[in-house]
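Note that this complex is displayed minus one protein chain, with the remaining chains in position.
Labels for the chains are A and B, by order of writing; each one numbers its residues from 1.
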Amino acid sequence: MGALQNRHLIGLEHTPAEDIQKLIDTGFTFREVLERPIKKVPSLTGINVVNLFFENSTRTRISFELAEKRLSADVTNFSASSSSVAKGEGLKDTIQNIHAMKMDCVVMRHPVPGSCLQLSRFVDAVVVNAGDGTHEHPTQALLDMMSIQEKFGKIKGLNIAIVGDICHSRVALSNIHGLIKMGASVTLCGPPHLIPVGIEDLGVEVNHNIDEVIEWADALNILRIQRERMGIGIIPSVREYRDFFGITEERLRNHKKEIVIMHPGPMNRGVEIDSSIADGDQAIILDQVLNGVAVRMSILYLLLAQEEEGGH
Amino acid sequence: MISKLPASLILEGGNLYDPFSDTSVKANLLIHNGVIKQIGKVKPDKLAKVIDCTNKIITPGFIDIHAHFREPGREDKETLETGALAAMAGGFTTVCVMPNTDPPLDNPESIRYIIEKSADLPITIHPIGTITLGQKGEELAEIGEMVAAGAVAVSDDGLPVQNGQVFRYALEYAQKYNIPVINHAEDIPLRNDGVMNESAFSTRLGLPGNPDISESVMVFRDLELADYTGGRIHVPHVSTKRSVELIRRYKAKNIQVTAEVTPHHIGLTQEALREYDTHAKVAPPLRTKTDTEALIEGLLDGTIDCIATDHAPHTIEEKEMNFIHAPCGMIGLESAFALSHTVLRQAGASTEKVIQWLTSKPARIMNFPLNGIEENSPANLNIIDPEEEWEFKPEHIHSRSKNSPMLGMKFKGRIQQTISGKKSFKS
Partner (left out) sequence: MDKIKAKLSGKREVERSLIRLAHEIIEHNEDLDNIALIGIRTRGDHLARRLHKLIEELSGNTINLGTLDVTFYRDDFRTNLGSPKVGASNILFEVADKDIILIDDVLYTGRTIRAAMDEVFAYGRPATIQLGVLVDRGHRELPIRADYIGKNYPTSVNEHIHVHVEEEDNEDAVLLVEYKEKD
């Protein structure tokens, strides 16, 4: 039995609330480590971790790599081209390679939903999902929740809104699962056709009126609007999106309340969020980045630890 | 396994069921050199092999009007020969094969190739020709020549004819040859990049959804066109409640429409994808319980005419790909009867009714002779134990491919033996 109920971190849908809390709490312990002159502990000495990225995600990869190095793990990076994924190649050979290389832990980013679960079936190594398409991105959700807890001292009872293109988001689903489990209320706000079918089944509300949502929310988690979705009939224009869903300075000024602004990055300044808001006092976007390293240290540490009685 | 039929064979004590007249009679059967010689009282013959058929149902061999045998072009998945073996293992003695081969069956030469290549096989294989050249949905193929060469229907298989005008021409033109036009009903832009049924469940799995309306919208177009042109439309593998309701409405208007359902669309739901099992990835996708219930209701009230397998073999390598990129389709011949029987008996249908959906009903759609078990006709028979309970295992698969999500399922009702001409398959 490890420190957590599940051997892998595939998603938050199947992670119990107490484990989410443990991951966040241990994350704060690592925040302290990150304040030290030497930001490194030897906890994972001799542990081999491979970062397997089938999709470009520099930010997530660097965050994981930092977390691994600060835990003294031996880190190998493996980036495969998206074209090999498109051809359907890769996963099986990769699985066999991981077997052969005797990796202890695989951090995988893959554009295809379910691929981390598939991987976990076939390797001995501990699998951490660094995003499997539009399915789950549990480490992002954990760092978001850690940042919320840091700001408010709690998660339970808060009103959290997720704003943007929920359909194509890789972070929305994990956030929804996690926040609901931790007792927050979640409202989704975005263009109606970019809210996934049946999402209410997960226990969230949907409201397409951003001003009502701002009035209600304690914090807004603002999703990136991908420019490639503009002008192909999905989002009519930047102007229109900004007018009806953008978190603009003017819009926030009209609401006289303090509201916390989050963004998983990378931001499209001037589209889903104004620069002045992103850089303002209300934003905890950079705390999210720092917490990302801390919570990933926590995840790796707790997953690779085995709980047994200790001695002096 | 498959073996040569003994020169003389007596089936003793079984119930002969004729699905064409829907009559049952308890009678013995003498088969000599693959031909039914005598029905009723058969005098004992020391040289004849006797099979005890007490409590068994003896029926004509099954007809599958929708299968993929991959020859020519993808013989690594299936060949006419391995497909025939899979068919025998599932009780099918007649199979219509779809034209999505490589190259597609879009000319009389390729139709003749299939017929000649399968002449010596233990089952009868009828090719279906394409509607358009190269299944491209643009120019009509030589439908007349293909029918003359032996094609029994036309279809662009998995590629729906999107262009309404082309499909109108096909429906009008094919009337001359009195064959059904089969159109995979799917509005491609509505399907978008969907890989499973669009639902709260697809949202949960993070997989792009293919909504049920992508099927019903096209079914509606096809029914309207059939109504307008007077053509004969056959809707393959109906998968949604909406489509069933549309077909029911149009059947009431007495237009020439027939429809089929697959065993997997009545026996499985999208829940089979819980762990991203690519074996359960199929087009149209597995739907919800509401849909399976509507499909079964459609069968029971005659809205849906028959059962067809959509047997679609794929290699292990292809099915081992990730969920987005793995191909759609599952094999189905070997499990078709048992799965359908298990599900439909539970829904209140009799074994005889299930047999009709696999014999007389598809025969009518394809204009096949409506012959039951008759003296001096070739012995194409199934010996069925409707009560046997068994588990579907890899050793029951005889297709060259093994992509079945049914493995491990428990079935009620089993084909004990299939006789097709001079060959026999014993399970």
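Brief remarks on what is shown
The rule we apply is simple: a residue touches a chain if its C-beta (ideal position, glycine included) is under 8 Å from a C-beta of that chain, and two chains touch if they have at least 3 such contacts.
From a predicted model like this one, the values you see are computed outputs, not experimental measurements.
Touched by the hidden chain within the whole complex are the displayed chains A.
The chain omitted from view is touched by exactly one of A:Ala17, A:Val41 or A:Ile180, namely A:Val41.
Within the entire complex, the positions of subunit A that touch the omitted partner chain are 3, 22, 25-26, 28-29, 31-33, 36-38, 40-45, 71, 301-302, 304-312.
What we mean here is this: only the chains that are shown with their structure count from here on.
Chain contact summary for the complex, subunit A toward subunit B: residues 13, 85-88, 91-92, 110-115, 117-118, 132-136, 173, 196-202. Of all the residues in subunit B, the ones that touch subunit A in their complex are 198-209, 211, 275-276, 318, 320-326.
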